[in-house]
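All protein chains but one are shown in place.
Naming follows writing order (A and B), and every chain is counted from residue 1.
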Amino acid sequence: MPDVKFIVDGKQLTAPAGTLLIDACKSAGIEIPAFCYYPGLSLQAACRMCVVRIEKMPKLQTACTTPVAEGMVVQTETPEISQARKATLQLLLGNHPLDCPVCDAGGECELQDMTFKYGAAESFYAEPKNHREEQKWSPAVYFDRPRCILCYRCVRMCGEGMDVFALGIQNRGSSAVIAPNIPAQLSPDNLAHLDCEQCGMCIDACPVGALTSGTYRYKTRPWEMNHVSTICTHCGDGCKTTLGVRSTSDGAEIVRGDNRDKSGINGDFLCNKGRYAFDFANSPERITSPMIRQADGSLKEVSWEEAFTFTGKKLRELRDTRGGSSIGVLGGNRLTNEEAYLLQKFARTVLGTNNIDHHRTADYVTFAQALAGQKGRTASWRDTQNFPAVLISRWRSHQPGSRNRVEPSLRCPPQQGEALHRQH
Amino acid sequence: MSEIANTIFSPQTAARFDHLVTLYPVKRSALVPMLLYAQDDIGYVSDAVVTEIAQRLDLLELDVRNVLSYYSMLRTKPAGKYNVQVCTNISCMLRGGYEILDHCKHKLGIGHKEVTSDGVFSLEEVECIGACCWAPAMQVNYDFHDNLNTVKVDEIIETYRAGKGKDVK
Partner (left out) sequence: MPTLVSHPDEVKVLSRRFGQGAADIDKYIELDGYKAVQKAIAEGPEWIINTMKASGLRGRGGAGFPTGLKWSFVPKQSEKPKYVLVNGDESEPGTCKDHVIFLHDPHAIIEGTMIAGLAIGSKMGFIYLRGEYRYLLKIVEKAVADAYARGFLGKNIFGSGIDFDIITQSGAGAYEVGEESALMESLEGKRGVPRIKPPFPAVVGLYGGPTVINNAETIASAPHILLMGGEEYAKIGSERNGGTRLFGISGHVERPGVYELPMGYNLKKAIYDVAGGIKDGKKLKAVVPGGSSCPVLLPEEIDVGLDFDQMGKAGTMLGSGGIVVLDETVSIVEFALRTISFYQHESCGWCIPCREGTDWIKKTLSRVYNGGGTKKDVANVQYLAENMMGRTFCPLGDAAAMPTLGFVKKFRKEFEDYIDGQKAGTPIITVEQLVGAH
């Protein structure tokens, strides 16, 4: 797309034609607030927070649905715009519970941030707020209806993003509500439930504390954690995850995993393992030091030095008495390439063996050999987003990151997708 | 012969649905009228109705529930055999709509969205039904009754009670 020139808040900007104004502004460091807009998901224009003034347009326009155009002149912060945003926030706060001190989202809540910015602190209403009891949709997902501002991010994330379609919008008007796929009357306990893979993506997408995580809720405050960026260890996809780590009297505890900052190759995606399966870290059953089996069959904890000395001695004995070929080396599937290289070098030069293999989750060796000598024989995750077609052979569902990259776009092309249709 | 084995609908409704899904460029277009016709047949949109319609239109049951809960004529609980819907919107209000509603409440002994114990009548206060110039007006099931007064309402209700009321679906 050719670039177009336009003016925002007096600054001359340039962006490819077709870029949404909200994105073009963000790239130029101008933040336009929004609840319903979520990059990569279909457009809603529902929250009306991103309204801006565009010259020659009679009404305020939503920056999330307006593509930039040549010569466009835009204002993003004027008294009129601030008032519109403030009024919208006032309406939301009319029913929103003020339980921020105990809400999981308190401190990292978009509604809080915007209220702070636009100063919608005054209350007009004498009527009591609509209260509804919190619902446990699944062990992983809890729903607090009064906190919900109906931005529909969760619904789209579940459908368009994850291809699961376990969340919907029901009723209408002020009764409109996010609903899970198992209604109360069809459930043995007469409560609504979520029948899905429990990926937790809806929780990450929620801008407020309406959807909370069963493993994290009421455990801590966001500012009491250190947020540690790391790579998930559960499969070979290598997704980035952010672990919320809290100090405890005897060390540290991981209390949350998410990827809200959308960095890493996985973008905003994180599967249920990456999100929840960190409890092994503090498990009492976790092996945290090497052990050597004793003559009576029991295992005894030893120091690393002792363990290496013992292993080295045994390997040397084997090599010297029975020859290197009596030894085989298996690499684990979480080794990095560098570690795997060092392992085989150690095997060949020190142990004197060529019996080297790895823990096979896919027969990559055969696959790589078959493709050897061909040009452009491998593709990255990013490539799957741009190629017109992807041929999938022997789909491995235990690599959720890869699946997520490819699958929604495969099964749910925009013209068929329910929610995507809103883009028309 | 229905396209669906063990359909819960009457043979006429099932045949109508078999035909309905073939009419549109996209099958799902049949959903809204189908829900209403299913309600006419079964009395309300039951869970079984949701299941069969989802099956007929290749939709998730969640999709059907999302749509069903949007439209105010669709109900998920049984109504009376004759559902009396009194309009109280502005034009009717000005000409006695609320009086008619109150009269119906007393006569039938039920309130808004309630059903008489014998299941014959239910009552609903509804928004504008498009009979403003003949106000006050009400519908009994789909039939319009207009230029109402309390005497006329009594006659209408008695006619239905005797099973002689108009009831075109």
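Convention: a residue touches a chain if its C-beta (ideal position, glycine included) is under 8 Å from a C-beta of that chain, and two chains touch if they have at least 3 such contacts.
Being a predicted model, the structure only gives us computed values, none of them experimental.
Novice: Among A:Ile169, A:Ile231, A:Ala277 or A:Val329, which one is in touch with the chain left out?
Specialist: The one listed residue touching the chain not shown is A:Ile169.
Novice: So one chain is hidden, and I want to know which residue out of A:Leu43, A:Cys109, A:Leu167 or A:Ala192 touches that hidden chain in the complete assembly.
Specialist: Once the missing chain is taken into account, the touching residue is A:Leu43.
Novice: Can you work out which residue in A:Leu91, A:Val302, A:Val390 or A:Val406 touches the chain that's missing from view?
Specialist: Residue touching the chain left out of view: A:Leu91.
Novice: Can you name the residues of chain B that touch the chain not displayed here?
Specialist: So the residues of chain B touching the missing chain come out as 23-26, 28-33, 35-36, 57, 66-67, 70-74, 88-91, 93-95, 98-99, 101-102, 111-112, 125, 127-135, 139, 142-144, 146-147, 168-169.
Novice: Which chain A residues would touch the chain omitted from the figure, given the whole complex?
Specialist: Residues of chain A in contact with the hidden chain: 43-48, 51, 58-60, 65, 83-84, 87-88, 91-92, 94-95, 124-127, 149-150, 169, 171-176, 415, 418, 421-424.
We adopt the following convention: only the chains that are shown with their structure count from here on.
Novice: When the centre of a chain is set as the mean of its C-alpha atoms, what distance in Å lies between chain A and chain B?
Specialist: Taking the average C-alpha coordinate of chain A and of chain B, the gap between them is 45 Å.
Novice: Quick one: which bits of chain B touch chain A in the complex? Just the residue numbers, please.
Specialist: It is residues 47, 60-63, 65-66, 69-70 of chain B that touch chain A.
Novice: Enumerate the contact residues on chain A facing chain B in the complex.
Specialist: On the chain A side, the touching residues are 165-172, 179, 181, 183, 185-186, 418.
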